[in-house]
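In this view, the complex is presented without one of its protein chains, the others remaining in place.
Right after this comes subunit A.
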Amino acid sequence: MLELGAQFIPFEPDRSAHDGNITRNFFDTSSQRICTMRNNGALGMTSKSLQNDKIMNVRTKDRGEPSTVKLSPDGRLCAMQRSPNTADIIFLEKTENSLCLELNVSTKSKEPLLAVEWVTNNQLLLVNNHSAELLFINEDKKSSKLIKATNVNAAWAIYYAPSQLLLIANGQSCSNLQPIIVAHSQFTRMKNFEVDFGGSISKENFLEKDAAIATIYGKVYVMVFRYSNRSATMLDLYELPFDATTVPQFKHSLILGFNGGCGIHVIDNLVIIHHQSSQKSLIFDIKVSSPSKSHSPLVTTTIEPHPQHQPPPSLYTNFWFTFLPDVVIDSAGGVMYSLRLKNEKSQLEIPEKHTMLEYLARRKNEKKLFIATLLSCLRARALSLRQIRKVFTRICGGEKELKSAENASENVQKAVMSCEKWNPMIVSQQEMQSAVLIPLREDTSLPESYVANIMLQYLRSLFDASLSPEAYLIEMVVETLAEAGEMSKLQQIVTYRVINDSKPLAFLLLSYEARCSTLFQSGVDILARNKASDEIVEVMLEKKQIVDAFRFIDVRNLNEGLIPKVVEAANQNCYRQTRYAIREHLVEKKAKASLYKSIGDDLYTDAEVQEANTEQATCTLFEL
C-alpha cells in the first residue's frame, strides 16, 4: 500500500575521501531541499528538491564544517551554522561561478544557537537558550537588523514552517512545550502545555527527536513518542488550537506496539510509522479507526519500491532517514525518495468494507477510486443499509463534524495560527447518479428492492444534510420504487413530502395508478399543492370524473376557459341526469349560455315529464 520512489532524486552521498575531500549532506525540512556540501562549500554546494527540478549550484568559502544549512523560501539566501554561536548568511544569487558573499549574524547574547530558521524570504529566526530573535536581512546592503526579540527559556526548539510555528521545550525534563507563532514580524505566545513522554530514570529528558509537528485533517498536532517500560510505545497527538488563549489538548494516542527505531511520515492526513527492525509500516487514520482516543493501526504493511528502480533498493536500512511529510533519504545510496500511498490496494489491505470506504472517502484526489469501490461494494451487497447510509451521509457533505472541521480556523475568533485546510470529499448528486445509482439499477442481478432501499438511504442522507434532491434523482427513485413494487414506501415518501412536489413527479405517480391506486390521489394532491388546476381538471376528465372536475372548478374558482372541455366530456360520457345537473349549475352560476349550449334544451320531453308526474302522483306500480 506504500510505494517508495515514484519521485526520487540522486545526490552525492557523504564521504570523507583519503584525498581530503569531504562531502556532507543536509536536509532542510522547511524548504524540503537536500544540500550537498563538498569541502564545506569550497568545491561547491548543490541543493536539490523532489518538488522541482531546479538544482542550485554555488561555491562558498570554506570556513569550517557547517552543522545546519537552511535555504530561504525563495532560494536566494542560505543560512549556515558553522560555529555554535553564530550563523552565516550566504547570498547565493549574485555570485554565480564565484565565491558567495557572506554575512555573519548572531544573537545579542552570543549564546549557542538552538535553531536557525527562515520565517520569510528575508526574515531569519534565531533561537538560543534565553531568547528568540527575528532578524531582517537586507539583501542589497548585505546587512542585518534585529526586528523583534523575546525572552524564552529553551532547551531545544523546532520550527514548523507551514504554520510558522516555533515549538520550544523547557522545564525540568524539557517536557513543557511552548508554541510561539512567528508571523507579521511578531512573536505570539500560545498557551504552553506539558506532554507525557514516559520519563524515567533511564530517560530523563524529552528530546527533540521524539517530537514532530504535522497538519492532520486541518488541525495542527504536536506528535510525541511516549515510551514505556511495561507496554509498547505510543505516539501521542496534541492538538494545537488556532487561537492563543486555548490550552493545547491531548487528543489521540496511536498504539505502535513495538520498541526501537522508527521513522514517521504524515501523508494525506495519515500518520505512518515505519519500524526498522520489523520492516513494517503502520498506517493510522485518526478519523477512521475508532471514536475513542487510542487508535490501533488501520493497516500494517510493508513499503514496496517503485518498479522503476532496478535493482530494487533495500528497504528499512540503517541508512534511512525519514523526514516529514513523505521524504525518505537513503544516505548510503545517495537517493532522496518520496513515499506515496497506493490507495487502490486498500481493498486488499482493509478487509472490512465499510472501514475501507470510510478510509477512501478521506483521501485526496481519490474520488474516482472511491466511487468505483463503492459501486463494487454495493454490487457485492457487502454493506448493511446502516453502513451505506453512513457512507452516503459522509459524501453528501452533510455531516456536521466535517463542516465544522473544514472551517475550524475560521470559526475561532482571533486565530493566530494558520494551516492547510482539509476539504472532505463531496460527491455531487449527478456523480452519484451516473456513477453509482444508474449502474446499480441496470444491474439485473440485484433485486430491485435492494436498489430501491439504497436509493432511499441516499435520499435520506440528502435530507439529513438539508440538501434538496435534484429532480432527475427523485424521478429515478420513484421509478425504482415502483419497479420494485415498494408502493407503500413510495406512498410514504410522497405523503410525508420527503421528496419535493413537482409536476413531472405528479404525472409519474398518476401513471402508476394501475399498480397502486392510492398513488393517483397522491399525484393529484401534488398537482393541487402546485396549483396546477388545469392539469387536475385534465386528469379528472381522463378518469371520466366529470362531476368532480366541475366541483373542482367551482372550489378553485377557475376561469371559464375549461368549461367547454368539461361540457364536451360530459356530453360524451354522462347520463342526461348529470348533463342536466351541469346545465342547471351553469345557469345558476350565470355562465355564458354559449358554454353549455351543446348540452341542449331537449333532455326531457314534456310527455315523459307528464307521465312521470302522473305515475308518481297515483303511486302506479311498475316493474323495470
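In this text, contacts are C-beta pairs under 8 Å (C-beta built on N, C-alpha and C of every residue); 3 or more make two chains touch, one makes a residue touch a chain; residues count from 1.
We take it that contacts and distances are computed from a predicted model.
Considering only "Vacuolar fusion protein MON1 homolog", "Ras-specific guanine nucleotide-releasing factor 1", "VPS9 domain-containing protein" or "TBC1 domain family member 22B", the record for the omitted chain gives "Vacuolar fusion protein MON1 homolog", by its UniProt protein name.
When the full complex is taken into account, the listed residue touching the unshown chain is A:576, out of A:130, A:148 or A:576.
Checked against the full complex, the one of A:247, A:348, A:385 or A:609 touching the unshown chain is A:609. Shown as candidates are A:15, A:108, A:529 or A:551; the residue that touches the absent chain is A:551. Hidden from this view is one chain, which touches subunit A at 545, 547-548, 550-551, 554, 575-578, 580-582, 584-585, 588, 603-604, 608-609, 612-624.
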